[in-house]
Each structure stands twice: as structure tokens, then as C-alpha cells.
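Of the protein chains in this complex, one is absent; all others appear in place.
Moving on, here comes chain A:
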Amino acid sequence: MSTIIGIDLGTTNSAVAAVVAGKPTILENAEGARTTPSIVAVKNGERLVGVVAKRQAVVNPANTIFSAKRLIGRNFSDAEVQRDKDLLPYELTAGSDGGILISLGDKKVRPAEISAMILQKLKADAESKLGGSITDAVITVPAYFNDAQRKATKDAGAIAGLNVRRIINEPTAAALAYGFDKKKDEKIVVFDFGGGTFDVSILEVTSDTIEVLGTHGDTHLGGDDFDQRIIDWIISEFKSQQGIDLSGDHMALQRLKEAAEKAKLELSSSATTEINQPFITTDDTGPKHLVLNLTRAKLEELVSEYIDRALTITRDALTEAKLAPGDIKEVILVGGQTRMPKIIAEVKNLFGKDPNREINPDEVVAIGAAVQGAILQGDVKDVLLLDVTPLTLGLETLGGVRTPLIEKNTTVPTRKAQTFSTAADNQTQVEIHVLQGEREMAADNKSLGRFILDGLAPAPRGVPQVEVTFDIDANGILSVSAKDKATGKEQSIRIEGSSGISADEIERMKAEAAQHAAEDKQKREAVETKNLADQMVFTADKTLKEMGDKVDADTKKTFEEKIAALKTARAGDDVAQIKTAVDELSAALQKIGDKMAQQKNQTNAAADNQTKKEDVVEGSARDTGSGT
């Protein structure tokens, strides 16, 4: 079965989403945008949908149909239709059944057919994005839509060649996107402030349904009104500064519209913004520039009337449902205008809690529709099977350091292997200590278990290769195995309860790790420096033995002093001092290495006259010695 897509068929913009690889994802349209203007046009017999239709609206107003959602499933005689009719530049007539007919080109079509054209484009774009044919969809409608409007929306889907599996309410979709369908017996408010309409809905989540308890709104209140207020303010400011009225200059107005939108967006994240439009117009005295500062406070003052209206509607909705703000457990923000800090603050103030706004408010309805589609398809069951490891899994290495193997938030099932070696010469066994947690030092993490792999062949430190594998299956069961690559000997442990830590405990462990991060890093660095010092002393001692009298006494003496210095430093706790001693010894070692290599070349040259075979063996033996 192909993917069931979710469609938010909006008044001004529409969006499509689908659950892709277990994650609800917005599908971009052919133009590369995440939303598509709900506009259809016919021009020279060609049908245009979306942004392309929008761009030619000015030259083709009679055949560019927008806001068809305001008309779908309604009768021509409805009061709303009669009111909207005068605002729409295209022609509406009554159908024989009392419905609405829209003149488009040389035809008369129903609003559902316009919606179908939009759905068709959304379907086609989703198909090219997902690479396969799409047959089924979930479409959202406002909670206040009546049966006729729902039926007409479903018809629109059918005309577009979609099997509409379900029509769901927009606020319900928003709740699904946040996974609130799993909340039992809770009341949720969805506050939807879009471009052209405002809706507030109260939902009740019961054991198997999400019910709309009440919905209120204003079909002619939205973000576009905010933009218009900013434009009006700019025009009046410019007039008082320059004495020029821009309201009749359509090119300037176009620029003001963009500038107003941009200013509004910027004021969502900063307290003040500059509206800077040089050469906005010219008069007899030369070019005129528009430079204004708009503060967030000023914007809030300009649109306070609209915010107040939305809040009054919200309070009315609560009163009618006989609920107090405190009865509401969750508030969800939908629609681009809810990005405005003032609106977020007012909603928080009204309900006494932070509203949910993590999911992009322009996309949350389509996301929820996609989630509903996945539920119908049975995909969500699969999604739940996939878990992540909440904490990092690793093992203890030399000096009590924790070495991570599987990082936290890795999706299971997963498997990771890494090769380790011995810390001392002739070590015949290694202990594998399995750890869980985010701290740098082994002792600060939770111990999950330990085992010993023995029977390693005696060898210098660092030579044996022990491969340690961590494997977590889909049920969260961790298996750790260690294998000696030389002998093939293997030992393993199975840890059942690795993810059996409570959510609280996980949070505590993460918080502790963050709190101790700097201190842990220092400790780890100290241990690593000491390990390095040990290794350096070991190498130096070995070199000292091998070089015998091949270097002069002075060089040898300095070298011995450096070794002694590092040994002294290593005994103390001053990391910086140890580091310095390591660096100095390392430099001395390098020098001696160079000298011995020179000498070897000379010896080789001299020995060339003697038996060649012997010489090669001797040379290679020396190479091994100085290279360790």
C-alpha cells in the first residue's frame, strides 16, 4: 500500500506531509516551497495552481480564484457568501441546486472543483517527492465545518483522484502532531491564528477519540490584518516626514508590503527593527528615502485591537464550554501569527501555562494529518518499535577512563566494535567493565557488568588485539563480547536491563554529566597524560638499553636525566609539569633516534663489503627497536 499523505487544505495556503521513515515530514512542492498558495487560475486556456497563479492575479483578476475554502459546501444565499461576494474579484452565481458556481474561463465550476485543482497539484508534487503514486489522503477542515462543507471537501478529494480516508478537524490534527491523542481525559485548547482566519477550539481527549467540545473564531481576522496596520503606519509616518502620500503608488506599495512583512518577522526575535527602503519615490526635489525604526512595543500598540479580539473570542469559547482556564491541560499554537511574542505571552497569561509551539505553526496541521494517515496505515505501530539508547554505553580503559562505544540517542538495534589492547607486558587477561552514563571517568558511571577474557598469549603491551563488540537488539538487550584476534578465544555477557532505567534517573544522569563536564574533562586529561608519561618512560628505557654505547656519554647522560625528570613529574599531580617533561623526553628521544639512524647507515655502508644477508637482519632488528 502506498503512503497515505496528510493535507492541510487552507484558506490562503495549503501544505502536504507524510510519514517518511517513521517521521512526519513536510513535502516540498515543485517550486521548492513548504506551503502552496491555495489559488487557481485559468489563463489562455492553461490552468495554473499555487504561486504561479498568485503571480498573475493582477493581470487576470476575474479568472484567479482564491479563498475558495470560504465558499466550499455553502449555498449562494448564505449570509457569509453574500458578504464575501463583494470582497472577491471573481464572479459568483447561484447554481440550480442553490449551491455556488464560480466563473472560471469560459466555464462555471463549483468551489469543490477549485479545491480539487489545488489537491491535484499537491498530490502530483507529493508523488514526485516520494517517487511513487499516491492514492490515499487524510484532509483537514476547520472544526466549525458542517456536514455539507465536509462532504464537499471529500468530493474535492475524489475529483482530484484521491481516496479520502478521513476528514479530520484542524485542531485535532494539531493535537495528533503533538502526540496528545495518548493523553487520557484531558482538555486541550488549540489557538489557531492564521493569515486570514482566527479559530480557537477546545478538545477533549477520551480513551479512543478526540472530541471537539467547542469552537469559536473570526473568519476575517488574521496576520494579513497585522501587515496592513504596519503598512498604514509606514504611509502615515512617511507622509508626515516628507509630505508625500505613497498610498497611490503601487510600486512603492509593493515594496512596503514586503518591508512590513519582514519587519513583523524580525520583531518576533528582536525588540526593534529598521525599515530601510532607499529611493522609495521621487519628486521635483529628487529621490526620497524611507528609513523608519519600528519597535516591538509600537507594533503591539498598532495591532492591540486584533489581539484583544482574539483573546475575547478565546474567553467566550471557554465560558460557553463551562470551563475555566485552569481546566485546560495543554495549549497548542497554530498559524504563523502565533510566532508573535505578545500573542505567546497573552496566551500564557490567560491559561497560566506555556503553550506548545515546538512544531512549526505553519506546518503542524499537515503534520498531524500525516500522523493520522500513518495510524490508518498501521505505520505508527512500527514507529513505536524503534527505540533509542537513552545513555551512552562504553567500557573502562587504562587509568579508570570511560571509553564510549555507543553514543546516547543511537537508534536500536545497533552494533559497534572497537579493538583494544593490553596495558602491561605479558598481560594474559583483560577485564571488560561495561558502563552506562555520560561521565568521563569510569567510576562516575553506572556499572552494568564485567567479565574477564583470559588466555591471551604473553606479548609486549599494546601488541595483543582484543575486539570488543557492543550489540543492542530491538528489545534493548545489550550483548557485549570480547575476542582475542590471535587465539580466537571469546567471552561475552548479556545485559537485559540496560534500558530499564527510569526516565527520572536518565534525566538525573544527564544533568550530572553536564554539571561535572569541565571537572570530568580535567580528570580524564590527567589520566591520559599520565598514561602517556608511562608509555614514554617505557619506550625511553627500552631505547636506553638498546643503544648501549652506540651514542656518546654526554648524550646518554642528558637522556637519562630527562627520563628521571619525567619519572619525578609522573609521581606528582601537576599535569602541566608532566606534559612538559613528556615533550622534553620526546624531543630527546627523537634526537637519539636520528643519531642512531645515521650511525646505522654508516655501519651499513661499512658492512656492505661483508656478507649482505647478516646486515639486513641486523638492520631490521634495530629498526624495530627504535620504532616502538
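Convention: a contact is a pair of C-beta atoms (placed from the backbone, for glycine too) under 8 Å apart; a residue touches a chain by one contact, two chains touch by 3 or more; residues count from 1.
By definition in this document, contacts and distances are computed from a predicted model.
Novice: Tell me the UniProt protein name of the chain this structure doesn't show, selecting from "Arginine ABC transporter ATP-binding protein", "Protein GrpE", "Gluconate 2-dehydrogenase subunit 3-like protein" or "GntR family transcriptional regulator".
Specialist: Record says "Protein GrpE".
Novice: Using the touch definition up top, pick the residue from A:I4, A:A17, A:A53 or A:A374 that touches the left-out chain.
Specialist: Reading the full complex, the residue touching the unseen chain is A:A53.
Novice: Can you work out which residue in A:A62, A:A94, A:M251 or A:L265 touches the chain that's missing from view?
Specialist: Missing-chain contact among the listed residues: A:M251.
Novice: Looking at A:G45, A:P278, A:G326 or A:G572, which residue reaches the missing chain?
Specialist: Checking the options A:G45, A:P278, A:G326 or A:G572, the one contacting the hidden chain is A:P278.
Novice: With the missing chain put back, which residues of chain A would touch it? List them for me.
Specialist: So the residues of chain A touching the unseen chain are 20-21, 28, 31-32, 43, 48, 52-59, 129-132, 250-251, 254, 278-279, 282, 286-287, 382, 385.
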